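Every protein chain except one is present and positioned as in the full complex.
Chain lettering (A, B and C) follows the sequence in which the chains are written, and residue indices restart at 1 in each chain.
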Amino acid sequence: MILLRRQLPLVITLVTGLGMAAQYYVPHPASEGLLTSVTKWLQIIGGFALVLGVTSLFHVHAVKIRRQEAGWGYSVVLYAGMLGTIAVGLWANGKESIDGVMTAFGWVYSYMMVPLQGTMFAILAFFIASAAYRSFRARSREAAVLLAAAVIVMMGRVPLGEYILPLSGDVSQWILNVLNASVRRAILIGVSLGAVALSLKIIFGVERSYLGGGKE
Amino acid sequence: MPFESIVGAWVATGLTLFIFSFLYKDNPVFKVAEHLYVGVSVGYTIVKTYDTVIVHLIWKPIVENHEWMLLIPVFIGLLMLTRYVPKASWLSRYAFAFIVGVGSGLAIPRTISSFILKQVEDTIRPLLTLVPGEGVSFTWNLLSPASGVNAIIILIGVCSVLFYFFFSVEHTGPGKAVARTGVFFLMIAFGAAFGYTVMARMSLLIGRLTDLIEFSDASYGRPTLWLLVVTIGLLIVLGRRAQREPPQES
Amino acid sequence: MSFAERMLKIDRRIIFLVIGLCTLLPLLYPVGLPIKVSPEVRGVYEHIESLPERSVLFLSFDFDPASKPELHPQAIALLRHAFKKNLRVIAMTLWVSGTGLADQIMTQVAREMGKENGTDYVFLGWSPGNTAVIINLGQDLYKTFPSDYGGKPTKGLPVLDGVYSLKDITYLVGLGAGNPGVEAWYVFGKDKYRFEMGGGCTGVMAPGLYPLLRSGQINGLIGGLRGAAEYESLIDRKGTAVAGMDAQSATHAAIVLLVIMCNVFYVSLRSQQGRG
Partner (left out) sequence: MERETYFVKRTRGTAGPFLKVMMVLAALVGLASPVPAQTVSLPPHELRVFDTPSDGGGSLTVVWPPAPHDSKEVRYQVLLSEGAEDGDPSHFKVVDEFSSNTHYVRDSKWPWWTRPAGPEQHHATIKNGKAVELKSGNTYAVALAVVAGEQRIFSSVVQAAPEPNWFNWNQLNNLLLVLGFGGIVFFAIGLAKKREMFLRRIPGLDAVDEAIGRSTELGKPILYLTGAHDMNDPSTIAAAVILGRVAKRAASYETELLVPHREPITMAVCQEITKQAYLEAGKPDLFKEDSNFFITTDQFSYTAAVDGIMLRKKPAANFFMGAYFAESLLLTETGASTGAIQIAGTDSDHQLPFFVTTCDYTLIGEELYAASAYLSREPVQVGTLRGQDIGKAVILGVLGLGTLLATAGVALDVQWPQLFLDVFKDVK
């Protein structure tokens, strides 16, 4: 059983990983056909993965409601929102609009989901402002440099800033194009090396945390 | 104005104001809106997944076009769902092994070519330019991205930041100077990111307020104004009630 | 408690009010400051401008309602430009929660410009699989999307005439709010299938895309609401982005002022403590 439960998954990872990496270097139609099939499969599997991600939320809130834990009323709201959306969505065949006419599903999307999600992130504007006033301090020389660059870019990227300080536009352009680009490039190279190392470790079974869950 | 747009304006405005009430403090009105948000977006994802995956990518191709090969990913996908059956949950490992294996394999050569080779290639630039007829020259123009001086600055930036994230040698002596340079480059880039993030967040606020302004129009029945009053009223009532009840530790 | 200390301790809700007013007032009473166009945005604009009629423009709307204020105006401006140039447009999204927005944008602009679904444009909808979708599109578009958003089979659509995969498109613009976004379209798309591409993104993502811009991996970048405003002024159709620029100016000025005040108080506080 250990073979089936531990070894075999590692073999699958090794074979698929090496295979798909090798595919990149092989232009032959046979190899291209393999890539087409496998990515098509991943597309469908991706749908199942999405379901998997969503269901844990399902579970957490069901438990909350059953045990009537503190704030279970909110979990009921969550369930109501979810079931309502599903019902409306199935009714509309999963389409927000049919021939340009908005369905009930589209209504839920436009008048509930869009404002809710949009506003959740819009409140951050207020918190940035308050943090700007209360805690963006030049505690060290590094932080001072950061804030100076931030102020230049903030001014250089809006019409008012360019109007008051005509140079700020060019300077912020230079910061972004040269200084920022060089740092981002170094980070990109570093992170990519890390990602390649991690992928290689996964393929060769040195890194197995992704197998996680499931009892032995 | 169609009826559903008017109702929609009222609902959208109400939910927007409920979320904004978090600015006053964390409160039940906000929590209701927050949970509704999670519920609706999960419901939306489920519907879309059902329609796209089950109907258009699985059912139709298999049943109508007899693409039997597609049963393989369906099988792998089902294996993934065994996670919820404690006795068979180990089967889900096969699915994860497949996805992670393919994903890693696809990523390795593409990352090398797009993010390492391409970026190294562009950083290695001749510091001098050859102008036909004039000979070799060095360009000092800071505003031209391709100038010699900018090529040098980029080279210094890339190298010093790479060195900063180098953990095999102690940052002493000349290493310290290089690492310090790297830190300052990093801070400038963070500053730029900071400025841009501020810009992004402010844009979101502008977007929401634009909607609220639109919905304060008489053709919608001025939901913004009315619901603002209602939300403030709710906050006051809830605040009073919370004061009367003993505070709970959660 | 010194003055500086008291000033630093004021209720943050007062600052919330300040920033709220800085946004609201310019929206209600716009000034209309001129907008300078950056070379990044011009890159995308000029490339589209140079395309012959009926070229294929592929637009991927990889964002959700959270980034609507920034990317929605970009999408609208790009589409108006493409339709004005009589390009064929193929659109899709990799973000499930962005499907509704993308559909709205397509229908709205197409109706406004008198374009026909299936002949002048097609909206493919959403598909799971993230980067696998990009590769699969590069291999075979009809396999990835057997039918479009409305359920019509993609095979035989006049708009897709001569288009079998990403190799056959003329220009791709990814409008990304995160991952998968512009970078993914390069790594899994352009890297192998060799089409020209540009990008549009939220302000948060923009600084991270500059290395790709420099190396020519993308030939232009529309960053945030500001980028959208630049594009709107390039195509001479002022929309929500240009309208938002005054408020953007005001809020930036307010934040800069707040940061300066914060540091003035901080320094004075520190020098007091140093003396005490």
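As a convention for this text, a contact is a pair of C-beta atoms (placed from the backbone, for glycine too) under 8 Å apart; a residue touches a chain by one contact, two chains touch by 3 or more.
Note that the coordinates shown come from a computational prediction; the quantities given were computed from them, not determined experimentally.
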Chains in view that touch the one left out, judged over the entire complex: A, B, C
Among B:Ala88, B:Leu130 or B:Ala177, residue touching the chain not depicted: B:Leu130
For subunit C, the residues touching the chain missing from this view: 9, 162, 191-192, 194, 204, 208
Contact footprint on subunit A, counting only the chain that is left out: 21, 24-29, 32, 57, 60, 71, 120-121, 124, 127-128, 130-131, 134-137, 139, 142-143, 146-147, 150, 187, 189-191, 193-194, 196-198, 200-201, 204, 206-207, 209-210, 212
Footprint left on subunit B by the chain that the document does not show: 22, 25-26, 30-31, 34-35, 38, 108-109, 112-114, 116-118, 120-121, 123-130, 136, 151, 155, 158-159, 162-163, 165-171, 186-187, 190-191, 193-194, 197, 250
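Here is the rule we go by: only the chains that are shown with their structure count from here on.
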Gap in Å, rounded to a whole number, between the CA centres of subunit B and subunit A: 5
Distance between chain centroids, defined by C-alpha means - subunit A, subunit C (Å): 16
Multi-chain contact residues (two or more partners), subunit A: 24, 40, 42-45, 47, 49-50, 95, 109-110, 113-118, 120-122, 125-126, 128, 132, 147, 150-151, 154, 157-158, 173, 176-177, 180-181, 184-185, 188
Shared interface positions of subunit B, touching two or more other chains: 23, 41, 44-45, 48-49, 52-53, 57, 106, 110-111, 115, 119, 122, 145, 154, 189, 192-193, 196-199, 202, 204-205, 207-208
List of subunit B residues in touch with subunit A within their complex: 4, 7-9, 11-13, 15-16, 19-20, 22-23, 31-55, 57-58, 69-70, 72-74, 76-78, 80-81, 83-84, 86, 89-90, 92-112, 115-116, 119-120, 122-123, 142-143, 145, 150, 153-162, 165, 183-199, 201-202, 204-205, 207-208, 211, 248, 250
Complex contact set, residues of subunit C against subunit B: 13, 16, 19-20, 23-24, 27-28, 66-70, 72, 96-97, 99, 125-128, 131-132, 135, 146-147, 151, 186-188, 191-192, 202-204, 206-208, 211, 214-217, 223-226, 240, 243-244, 247-248, 251-252, 255
Complex interface listing, subunit C residues touching subunit A: 8, 12, 15-16, 18-20, 23, 33-36, 38, 64-69, 96-97, 99-101, 103-104, 107, 111, 127-130, 132-133, 135-136, 139-140, 143-144, 149-150, 192, 207-208, 210-211, 213-214, 226, 245-246, 248-256, 258-263, 266
